[in-house]
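In this view, the complex is presented without one of its protein chains, the others remaining in place.
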């Protein structure tokens, strides 16, 4: 059984395989009247698009998004929005060997065991190409957020890549757009570049860690107990290919702290409560506090490396495999816009869930 | 808006506040014919029950579970199972001060902001007492797992508490039941005890990290893309009170590794694929591999400490608060059975989701 | 597999068997701040309660509802509301014969075939006692509707019982409370009474038809395409025990009409659109028009009659059965408050779904 939908009221179903005719996202629950244009969605897809520099895969995927429904005269109508991206650069011959062999660290073997059939071309449904559909859907979510919560801003960036870490003392969000790693630390770019060049030339790969910060999130988002804001963010991030861990605020480090060290004290500001610190990552009891919402997630190194690895065939014979093809040395880089997109979807979803307590008029007036 | 249900086919809705008449779990989707007895559920509740040693809260909560529906002559009937736990030890006077003041680090302030009304007694719905209902539901899940997958075994244990860590070289699951911390490291118990005694006497608290291991999990569990096994486990753990981070297999550490270091090579064993290591935590592409499924989660220190903290009142005045009452110095300890219960629910849910590909007869035969 | 929950945002899960310790409803998604008292819910339960006159079963079911959670100081908190009704009058001996034999027209045989186990006492989960939980939940829905849409009014009444029909020329809603059939036709009461007395004394039973009218329903309710208001009303009514048909407005009769005869022309009134007639039953394209919403449903005669009927045993032997016990000669009568309750739940659910297009402040203010 498969479950390809996420969201409670803003529901996104992604579909498509890496080497089928197309992939996309079916979005149900977008509020009506939101300005949506293909060109605006394309901006986010281009951010994720591979082949933009030497640190991402050299596959050419133009990833042109088409809007097939749900938008009329430039605005959402409240009906399902269908976003389609045609697959174009499908060099299927690159993947010939994997028809019979399972690539270690990939989902080849588990899809086979679960379904008894798999589209082996490029990972099929388990390919990271699926994240293009997420980014397109995230573009719609951002457009709706812009209308509903204009002060809300989502920013993603890397904070670690293998042994390379950013220096928080030099943290500057303005630097993110100026380097290929989306890191907020200009002085680290050269080291990161040299490090990844080394791995790339060796045919190796490396993991990474992405941090997401949402500012301007209104207090009150989160549907306790099982749709807590942190719960839904954790699920959203963990559903991204290759993600192995998710944390909010202090995260795993909270295991280390005492109650005194972890407390965010409260005082009254001009426009509401203020907090002395943000160990909580902007979420208490699963509900947003109004502070920045901080999420981090770890992406494992891609398993596609040039070193031969032991594996088996469908018929159960021991063998070896080298994953050829054109791969990202650090998939964590391209995970940045994907994480941002997922966060946009989750925040919009909870913004919509949070309505409904008091009366309001319907939008369509007559007379 | 609230969302108090989790699960796809095995759906658990928890209800109840810490100081209301009762709390419990409404379970829909338990397969019929599963042997279920209140006494068997009680075993798990007793494991979570406070007041068993000096390291957990001295509140007395007998946590007697009653089965109100869905079980007939000792077996589940396929209809909803209602589990109720009466609240008995409700010393409401302990909580008098928090009627007007928000406890920092607690959900008092966000529930108030979200709902405009809150049951302030003992945290109300945001109290960790809600986890008693999870443990009861987990008992039902374990009973169903026992019938459907007899080899599946779920074990939880602490691996860190503040500065104290277990030594993996001494790892011995047989030791878990022999110490108050559920740690698989007998030689560490004295140090952990002394450390927590110090914190307890100082009126402080500390975080912790819990690891869960499920062995005997069949390959093929997990509903890609948005109900991946790791996604659902992450959501389940993050929904537990005070949890700030979740990781699978290598987890956050995956950001550090190269592709070579992270690869789990495959070979053919007598009864199916074997893996040279388990960096993946038993999950590839969101689907179980048949290896041990490994999850870790971090629990923050409880915010209820004897040091006065700055806070505000409902009317927006700055003030201070000391959280009196009887609290756990490390809530991570009692999070062990809660994590186990959540894992049982998730694994059963995916076991049920994974059926349906081939024909089978109905259970009720006539003639 | 069972599915015991209905509703999208206002979600009601009913639980319990006719002869278990208790039954009830777990309600998730009730808005916060709604005044809710057990006494107010009891009014609706008493309306459904059997034994009030000679035309309903003589079983005594006090049906006292207890609120176990989700209500604090008389108001909903936004957390799950647990409503419990203890079963008291369980004369299990009345049902001895049905342990082995399946009652024709009852769900005994299908529950057995589906689950391989059944609580045979009084129908178990398939008993109409389950509708007590619906009525209790409907009371909560009515309380929330009163707060959110004060002009909305739901009225149910019978329009047919076997060969007896009401005369629409004498239609007077004020008469409903004055007769045991809830019919809006005072002049018909004597005939209906004589007719049902005859059937009752003969140990027979008869079907009935219930009409529901909701006035004051705001325009715009209904979530096309698969959560249309009429779709959800049809599902809600068809889920009631013994219901075999549901219709909206002209209903089945629409098959007979021409486009000219069926048209509801529109003109502009002082406060919005007006319609020349209401063939549509207040719903166009699945969305409410602002007119009265009109639903009818047919209830089959109970299969519990004194005439012996052919049936089989669990072991497949042919036999006969006479259903003893204390039964309603026309279950359609007590279906009236049940239909009202379901309509209240559906309308509230869609009222909540219909929010979320424009901004609003959170209810909990600070300072």
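In this document, chain identifiers A, B and C correspond to the written order of the chains, with residue numbering beginning at 1 in each.
Methods note: a contact is a pair of C-beta atoms (placed from the backbone, for glycine too) under 8 Å apart; a residue touches a chain by one contact, two chains touch by 3 or more.
Predicted model, so just to flag it, every value in this text is computed and none were measured.
Q: For the chain not shown, which residue from A:79, A:193 or A:215 touches it across the whole complex?
A: A:79
Q: Which listed residue (A:11, A:153 or A:200) would be found touching the missing chain in the intact complex?
A: Only one of A:11, A:153 or A:200 touches the chain omitted from view, namely A:11.
Q: On chain A, what residues meet the omitted chain?
A: Within chain A, the residues that touch the unshown chain are 1-5, 9, 11, 13-17, 20-24, 26, 28-29, 32-33, 66, 68-70, 72, 75-82, 84, 109, 111-119, 124-125, 312, 314-317, 352, 362-367.
Q: For chain C, which residues touch the unseen chain?
A: 1-6, 8, 14, 102, 104-107, 109-111, 113-114, 116, 125-126, 130, 160-163, 199, 204-209, 219-220, 222-228, 230-232, 234-235, 237-239, 241, 244-268, 273, 276, 279-281, 284-290, 296, 298-305, 307, 309-312, 316-318, 332, 353-354, 356-357
FYI, only the chains that are shown with their structure count from here on.
Q: Would you kindly tell me how far, in whole Å, the mean C-alpha position of chain B lies from that of chain A?
A: Each chain reduced to its C-alpha mean, chain A and chain B end up 26 Å apart.
Q: Any idea how many Å lie between the Cα centroids of chain A and chain C?
A: Comparing mean C-alpha positions, chain C is 45 Å from chain A.
Q: In chain A, what residues contact two or more other chains?
A: Residue numbers touching two or more other chains: 219-220, 224, 268, 273, 354, 356-357.
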